[in-house]
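For this depiction, one protein chain was excluded, whereas all remaining protein chains were kept in their positions.
Just so it is clear, A, B and C label the chains in written order, and each chain counts residues from 1 on its own.
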Amino acid sequence: MKTKAGFVGLGAMGLPIARNLLAAGFAVRAHNRTVARAAPLVAEGAELASSPADTVATDGVVVTMLADDVALREVVTGKDGIGNKLGRGGVHVSMSTIGPATARALAALHAERGTAYVAAPVFGRPEAAAAKKLWVCVSGPTAARTRVRPLLEAIGQGIHDFGEEPHAANVVKLAGNFLIMSAMEAIAESQTLGEKHRIDRAQLASFFGETIFGCPIYQNYGRIIANKVYEPAGFRLALGLKDTNLVLDAAEEVHVPMPLASLMRDRFLSGVARGRAGMDWSAIARAVSEEAGLE
Amino acid sequence: MKTKAGFVGLGAMGLPIARNLLAAGFAVRAHNRTVARAAPLVAEGAELASSPADTVATDGVVVTMLADDVALREVVTGKDGIGNKLGRGGVHVSMSTIGPATARALAALHAERGTAYVAAPVFGRPEAAAAKKLWVCVSGPTAARTRVRPLLEAIGQGIHDFGEEPHAANVVKLAGNFLIMSAMEAIAESQTLGEKHRIDRAQLASFFGETIFGCPIYQNYGRIIANKVYEPAGFRLALGLKDTNLVLDAAEEVHVPMPLASLMRDRFLSGVARGRAGMDWSAIARAVSEEAGLE
Amino acid sequence: MKTKAGFVGLGAMGLPIARNLLAAGFAVRAHNRTVARAAPLVAEGAELASSPADTVATDGVVVTMLADDVALREVVTGKDGIGNKLGRGGVHVSMSTIGPATARALAALHAERGTAYVAAPVFGRPEAAAAKKLWVCVSGPTAARTRVRPLLEAIGQGIHDFGEEPHAANVVKLAGNFLIMSAMEAIAESQTLGEKHRIDRAQLASFFGETIFGCPIYQNYGRIIANKVYEPAGFRLALGLKDTNLVLDAAEEVHVPMPLASLMRDRFLSGVARGRAGMDWSAIARAVSEEAGLE
Partner (left out) sequence: MKTKAGFVGLGAMGLPIARNLLAAGFAVRAHNRTVARAAPLVAEGAELASSPADTVATDGVVVTMLADDVALREVVTGKDGIGNKLGRGGVHVSMSTIGPATARALAALHAERGTAYVAAPVFGRPEAAAAKKLWVCVSGPTAARTRVRPLLEAIGQGIHDFGEEPHAANVVKLAGNFLIMSAMEAIAESQTLGEKHRIDRAQLASFFGETIFGCPIYQNYGRIIANKVYEPAGFRLALGLKDTNLVLDAAEEVHVPMPLASLMRDRFLSGVARGRAGMDWSAIARAVSEEAGLE
């Protein structure tokens, strides 16, 4: 018999992830606020749930992939939320990018009910999700982590375990997004320096991407920033601002000044102020060019 | 008959590079201010030159690998410099990390004498130099670049050609060092955030180094900064300050604000102020920890 | 007959302000969470109220001076809050340093009840409050502003009117605190530069305070930062962090990057991380010295 899995949130990331669960043999029962988004998944065999609570099967495992902390809290604690429906022994696998305070609060709520919060945020763009190439970070109670491992193996190319604490994997995700945005800033500054010294931006990008920075982040963003084409967005600049605020809030909580994160916040905020909220977050590179008198 | 090559500057990088030239069959005639440094090279078959000028053979190719712009200018234009000795058609292959203004000034000096300045800075630490694993950027007059190509192939794993302009490869080198120091700052901030959320720094480093940042810079500096061991230095913090000033000067010349480079300059300057000039340049991570109340 | 005035919040600022109201002939009915704090005021003729709601007299004017947005919201909307007690035509004079979003939210709550929110934050330390030397910024509905003017005249040396919008005076207060903290950073950097060039910090401070910066902020903080004595606190560093966050939140709301405010946030956050939360907020100058290798 198939293992059951509830799924809430069929956005750009959620949909391909849910598809991979289906493909791997899970019986998926899914909910999305905009019902139409669920159609392709249902066509592939998923059941449609009328609410987050309605995704919960007897097996008691529900995956959520939502836009932000507020949406996630609502899906857990709202009237038709999964919180009261999961049932003792149930597991909530949370893949959203959220702050550690929310993670701990949800973990506490679950603990009261005898259910478990497992943080399982992922790294990778929608194409990577579709290709089962995500990197998954996981943390939470050991038994629950062990139980959902097959599910996580069905959606990614590698699982990295950060232990018992509910917030740990969420902090790792924030750290990663911070590393990515920092690399974008460095790339943008270096290419602008190069451009004004009459060096081809694309050549600069490919040189570093082929040598000392031979990794996806530098290769992809090096190319995007060299080409200066920021639409359509792979990850929206407005989300970059949201994530930077999560990083800074997580840092404030434990009293860590992060001047580079502060710089990035100003970059994203300026991007939003200048009407670039819907562009790719790497569009912060435009401000670097503008400050140098280009564009 | 062997191709001849003069060589000036047998420091941590120069010595292994010169050795590889010898090993590849070049007749190397080398000079170093501190003569003792030349001993191992002479033992392997190099000739000892009494001055920079004295390294110049009839073939008229001299490689320089020196500490800074001032040292390089002296080696070219000084009393016993190579400038007047090279002879029409001679080529000066400059591997030092210098500013574009110096590059252009030297190129102009050479052009007056009918000799050529070829910029050929390299990426890689001393171990990489020894292993013939350097990445070489090259720019300068086409004929000269073509002529010295076999020499560059003898010392690295790949040559990237940035065209005719004398300063181009030097700017690429500065851009690269800026990218590296920026990555160090981002790594340090992310690890400090992690540490204060009780996440193991080493695990954080290895996660990113194995996944989205799977490239040498993040792997090596991720590990060093996780371990907080900054001695002995691979590249001295004082040199980090020097290079950041070269970056900022190159940026000022073409009117490019680089706020992240400004941040790095303050980091290195503070490192020097606190007695860390001789540590590895990644020791800027200590300030990140200190500002968060650690250490 | 005396004009009546309710008063909530008898802290370092609230107490001397309430005393000046008493001295000016107002019948003050005051509440403070810690009752003992009210004793001196009662000794001078004030009535003691058992709750915020209990401070409301038939005249329907209540002044609040509270620690933060959360405390203020509770005093207005809590079970024993002033909100439902004020009565149609009542006026809430809010002197706390709060964010514009809270100001607008409270103004809306009051408007629903037919009462008015008047923002009246003040500039000045406790000594200035005692000496009736505060500067008062005011904004809110015209009729309400006009009505409470005598009350504001009783506590300060000048009233500046910022019009109808509820949040306006609150934003001015945040802007002012931001200007002060920025001046502290500039003073600290300039004095550290001077000190390491063997110039006396105190002489530097007095020179600028007597000439081009002949105003209280530069005179007072110039002297404090020159002397490096940060205890006892005039205004606690932890409150500096709180206010900087209010500034940044107010800026984010309208999409204004404030890099200098971001720098100050990092300074205050680092101060808290290093155990200086209870020192005067000018103790951020210590980090400037430390980064220069002093102390």
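The rule is short, and it goes like this: contacts are C-beta pairs under 8 Å (C-beta built on N, C-alpha and C of every residue); 3 or more make two chains touch, one makes a residue touch a chain.
Quick caveat: nothing in here was measured; it's all calculated off a predicted structure.
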| item | value |
| --- | --- |
| Among shown chains, those touching the left-out chain | A, B, C |
| Residue in contact with the excluded chain [from B:V76, B:L106 or B:V256] | B:V256 |
| Of A:E74, A:E153, A:E210 or A:E291, the residue in touch with the unshown chain | A:E291 |
| Of C:F7, C:F123, C:F235 or C:W281, the residue in touch with the unshown chain | C:F123 |
| Residue touching the undisplayed chain, where the options are C:V93, C:A129, C:V247 or C:A283 | C:V247 |
| Sole contact to the chain not displayed, among C:A105, C:V172 or C:I224 | C:V172 |
| Missing-partner contacts on chain B, residue numbers | 245, 251-252, 255-259, 262-263, 265-267, 269-270, 272-273 |
| Touching residues (missing chain, whole complex) on chain A | 259, 266, 270, 273-275, 287, 290-293 |
| In chain C, positions touching the absent partner | 100, 123, 135, 137, 158, 160, 162, 165, 167-168, 171-172, 174-176, 178-180, 182-183, 185-187, 189-194, 196-199, 203-204, 207-208, 210-218, 247, 250-251, 254-261, 263, 291-293 |
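Quick note on the criterion: only the chains that are shown with their structure count from here on.
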| item | value |
| --- | --- |
| Distance between chain centroids, defined by C-alpha means - chain A, chain B (Å) | 38 |
| Separation of chain B from chain C, taking each centre as the mean of its C-alpha atoms, in whole Å | 54 |
| Residues within chain A bordering two or more other chains | 251, 255-259, 263 |
